[in-house]
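First up is the structure itself, then whatever we jot down about it.
Showing just some of the chains, left in place.
Order of writing sets the labels: A and B. Residues in every chain begin at 1.
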Amino acid sequence: MRDDGRLFYGGDYNPEQWPAEVWRQDVELMRRARVTLVTVGVFAWSRLEPEPGRYTLDWLDEVLDLLHDAGIRVALATPTASPPPWFSLAHPDALPVTADGVRLHHGSRDTYCAAAPAYRAAARRITEVLADRYAHHPALALWHVHNEYGTTCHCPHAEVAFRRWLADRHGDLDTLNDAWTTSFWSQHYTDWAQIGTPRATQYLHNPGQLLDFRRFWSDTLLAAYTDQRDVLRAANPDVPITTNYVLGDWVPVDHARWAREVDLVAIDHYPSAVDLGAEEQTALAADLARGWARHGAPDRAPDWLLMETAPNLIYTAGRMHTKEPGRMLRQSVAHVARGSRGALFFQWRAPRGGAERFHSALVPHAGADSRVYREAVRLGQALDRLAEVRGTVAARVALAWDAASGWALHHPGLPAERLHHHEEVAAAHRALWHAGLACDVAVPGDPLDGYPLLVVPALYLADEATAGWVRDHVHGGGHALVTYLSGVADEHARIHLGGYPGALRDVLGVRVEEFHPLGDDERVALTDGGTGTVWAETVGLTGAQAVTGYAGGVLAGQPAVTRHTYGAGVAWYVSTRPDDATYRRLLTEAATPAGVTPTCPDAPDGVEAVRRGGDAGSWLFLLNHTDRPQTVPATGVDLLTDATVTDAVHLPAGGVAVLREPTG
Amino acid sequence: MRDDGRLFYGGDYNPEQWPAEVWRQDVELMRRARVTLVTVGVFAWSRLEPEPGRYTLDWLDEVLDLLHDAGIRVALATPTASPPPWFSLAHPDALPVTADGVRLHHGSRDTYCAAAPAYRAAARRITEVLADRYAHHPALALWHVHNEYGTTCHCPHAEVAFRRWLADRHGDLDTLNDAWTTSFWSQHYTDWAQIGTPRATQYLHNPGQLLDFRRFWSDTLLAAYTDQRDVLRAANPDVPITTNYVLGDWVPVDHARWAREVDLVAIDHYPSAVDLGAEEQTALAADLARGWARHGAPDRAPDWLLMETAPNLIYTAGRMHTKEPGRMLRQSVAHVARGSRGALFFQWRAPRGGAERFHSALVPHAGADSRVYREAVRLGQALDRLAEVRGTVAARVALAWDAASGWALHHPGLPAERLHHHEEVAAAHRALWHAGLACDVAVPGDPLDGYPLLVVPALYLADEATAGWVRDHVHGGGHALVTYLSGVADEHARIHLGGYPGALRDVLGVRVEEFHPLGDDERVALTDGGTGTVWAETVGLTGAQAVTGYAGGVLAGQPAVTRHTYGAGVAWYVSTRPDDATYRRLLTEAATPAGVTPTCPDAPDGVEAVRRGGDAGSWLFLLNHTDRPQTVPATGVDLLTDATVTDAVHLPAGGVAVLREPTG
């Protein structure tokens, strides 16, 4: 990356929505806010190519030049997330089709099938045009391919491509039939032509088909990405290329797998909680991004980039919550603390019209004379002061995450309807966060050196390799804490027989015969005074010792949490979702003997402490999420104020400090 | 209208459902109940034209003659709201299509596309047949075109017609692109053929497209109406023509605009609350109808007609609530009090079968030996006694209402999901109603002479003309009370930039930077002891003074309600939804300096007082909605009892009085 040493600060900029006189005002306002990077051209296809093959790029030339002259760099986007109306009129077969067979029409965005040849060809062509023109533009810092890959389709193109993908994956029909257990409900396939996408059907779908459909889409969308990446790379190998991830179990993207193909992991993050939950979600999203980034080129630091977040709103429960003063800055610094190369926002200037007219912006409808723009200026100043921060988060806990487990736990026919891998990961992460224990996200198979403690929440799918990954970690002296719903099924979502958690029975020293999913408001008492929700199960001890038991209900007197010495290490099993305080205590109990301690043991509740650094130094980020002043013992120099801290930082309510810590 | 001086009383009559011997019983029962008008022929198409071009009208001749002989007049309906099965078999392309592309089938009602040429032609033909035969029938009092226009369609005919309408409205594609802000999400159109109806798409629709689609349907349905109206008018220019409005924000009908094309505004009214809310809804519906009626021919009084209401049920929350004894009469008189020319019901006789077999009727399944028929007889007697009432309601408050704002506030992408223009109008109206302040409904642009106070609730769309309408009113000495969500966007739903409430900032003397929509159960305290719900916002004072402030939450200490002296007048701004008592007090505070006082200041809570009249006299309607006797100071002669009232009316629980007030 053409790194000038500053953090990225800015966001999506859509000059195509405004007359040229506004561009000049924008650039001036960006300068005042110390904006360093703007994403240009997302959704500009119809402006760039108003008719097939006729390109109108002069306006973009002018915009890039204006920005360059002002010292603002550009993440230039390919506009392929929204083909122009002329495209769908010419290629109606490239419009997406729902599982019900409804052909979707243009008039929104993402109205294409990524498996449709015409779409892929058109996307490559517009990418070529942009590459030809701008690959060497001096403002260009980064290519931003597409936007939030995530759509699926059931059209005939998708069906054909799915069959081809299945043939590649499974080789022959016998293998596929076995993987999908098509002996159930007479689904045995004898010809590839019999296999379709999981379209609307009479009753429950085949889980193997559903899972492969998600995998197919991850690969198909990735191919659509690499199509463009290869064009851009060829035009100028020096410009890094990325695409912005959208998060969620529903997204048919294996983010870690994709990380190998991007030069910089970039995420869009839109919290859905209005209270402290938003901060918890922010920390998890950042840790996920950093974890995925570890799958990039081996010589690269796990840098990543917050590509989009909303400046001044949190969308939740059907309404927009306006952020409290100072929160935009605090959340931005939180991302930087966890490794983001900056803070970019959707969007620079609020649009007059269009579907997202009320989406938040650094320059709101009210204009620059507004609280949010004034906070944007202050944020620019703050980020400027953080430029020296380097290195990654000092974490000694690995937290397992797996895209496919997320997909599989959304299948029908599970013991309960509302099971979510992401939610279970979030629950574990929240407990770690409140315990002050920094963690890195690990995908099964990731090296676990330097992580004395591995936390494995609801890792539903575990093939032999994944089971071996946990087993070897513990056998070699590591500690692991595994929760319910882990290791239940193999990579094709087929149950491991003989008792749950199938693939992990040996390392955990337990054998579960029966699940007891709990009702929405149901709680089960534990012997340590805590409570469990979501889930419970009949845990048989086959080597492990009970740590905590169920204290009520049909499981009263049976183990709830167990501990198993295995090889040189220790494996915990947690068969319910403990309440937050219990979960936090449990993780602390698992961490302590592993030699893992909090980042900042004396930080008060509600103050987030993150230490980031490496050879270049050490920086302690302190974020006061409470509405009261807080004091945290620490030493160093606060980059935001240049104040020297000798014993303690005094944070105002909602305040932030970033200490350059003394070395040695 | 061929007015015999009596109020209209009766309802939908469907002789086609019954053998001829029942017709004779019906006419006798109608006579006993003093029925004056029945609507005949709605949904009778398949009986009138059982095969294409074969007409069987003899039965209708007989029915009209029977009614005429009994002195009962007829609103003769065109039956076009339900084409016969043979029609859809012959013209499957005229069946409606949903946004998902699902072609709807006959077997219910309203299974046509009003933009389909075959439907329009068939509708004109059957209208011609009826006009030829009955335009001079002595029983004919009124033509009742169609029924509750309100359906939309996404079929190819609708698509073509939509494009044509758009070309008429916008002239050229540049103008349309600008109006719809198609620069957002790459939706720029370069050929009319690229534009479709807002069919199912991947994500959020374009708000401009959605808004124009509603406008297009209002115009298309109106054209379907005027097709028939012109046929009927040509056959006999002396017979008035109308169609019955169905109410609701979802209805793609601009009722005020349509009022210019009907000879009498007619509404169907079905309250959805079972308690006092039904009475509040009744008052609002009546005031809306009277307000729309002001858009008729300039020489006409704002008469209107309650064309349908249910005699004995209120449908709510998935069940039918049976009305309490006396309530049918009280609600009927409430409509007359507010200007209705009578009270018509759906329906005369309850059907044996069909989808609405349990819809209420004046002659229920139990037959004439029933409470409801006995109350129908009493109602006929009462209405007979009110024949002398003339003139309109004495109102000095204008309440703004705007169909397009109702449509626009149902768009996706707004700051909150559950925003409704109609609900906001209803909240203001409810507060006025409880404060005893009579109001007329005004559409932006309506003359405001005689209305010292203008109330503007959530007038979301305001072009310059609309803003000028409010501004001029205040500048010239008027008072106005404007609520949140007003003036935010222009006529294409594009945001007015520079701060909300864009087009009305100057007259209100406020500038709003940020919205704070509230959660479903969220309340915010106000400094006057009241509470706000639904909405709050950051109100900056740019001339206005704070009247009431927020007392809690992030807005504590900031203005909630403001008052601005502008020109010779005063403009209030209300940035939240006050609780009912606070809203009532606020409106009283706004009304008093404007010289607006309650209709009957001493009426107890729960007694509705409406004064109606004009040159011909003055009548005071008193409706006791409580379950206790009430006393109201008044003088005059009670038309219902002939009793002379010298100081006070004593109303029994649920009782009604209509006083002819002494003149001079």
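Methods note: a contact is a pair of C-beta atoms (placed from the backbone, for glycine too) under 8 Å apart; a residue touches a chain by one contact, two chains touch by 3 or more.
What you see is a predicted model; the values in this text were computed from it and never measured.
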Where 2 copies are displayed, count of copies in the complete assembly: 3
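Everything below uses one rule, namely that only the chains that are shown with their structure count from here on.
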Computed distance of Cα centres, chain B from chain A, in Å: 49
Complex contact set, residues of chain B against chain A: 100-101, 180-191, 193-196, 198-209, 412-418, 492-500, 511-520, 538, 554
For the chain A and chain B complex, residues of the former touching the latter: 14, 16-17, 43-47, 50-51, 79, 82-86, 88-89, 96, 98, 100, 102-111, 151, 312, 317-322, 324, 350-359, 364-367, 370-372
